[in-house]
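Left out: one protein chain. Kept in place: all the others.
Here is chain A:
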Amino acid sequence: MAKATITFEDINVTVTVPAGTRIIEVSEKVGSAITYGCREGDCGTCLMKVTEGWNHLSEPSVLEDKILRENMAGKHNRLACQAQVLGGKISVKPV
């Protein structure tokens, strides 16, 4: 299975994950300060900054895109409960 790495910059932890993993599946277990609200892409609480490898994440869904716009999110901000890792090297941190 294709592998990817996610680095959580706020705690300096890198996790090797299978492609398709969502950030939410990893970030809480390692204790990153990305925090969650509804966990289903509706509230915008888990907005995070993707500092590296943003093109290695799944495209935002229509719903995620709407929430990003409502939260006036920057180009490299994503919802951690929605973004899936496709491969390569990704770095994220809480906003």
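Note that in this section contacts are C-beta pairs under 8 Å (C-beta built on N, C-alpha and C of every residue); 3 or more make two chains touch, one makes a residue touch a chain; residues count from 1.
Criterion: contacts and distances are computed from a predicted model.
*Asks:* Of the candidate names "Sugar ABC transporter permease", "dihydrouracil dehydrogenase (NAD(+))", "Sortilin N-terminal domain-containing protein" or "FprA family A-type flavoprotein", which one corresponds to the UniProt protein name of the undepicted chain?
*Replies:* "FprA family A-type flavoprotein"
*Asks:* If you put the missing chain back, which residues of chain A would it touch?
*Replies:* Interface residues of chain A facing the absent chain: 11-18, 21, 26, 28-33, 35-36, 42, 45, 70-72, 94.
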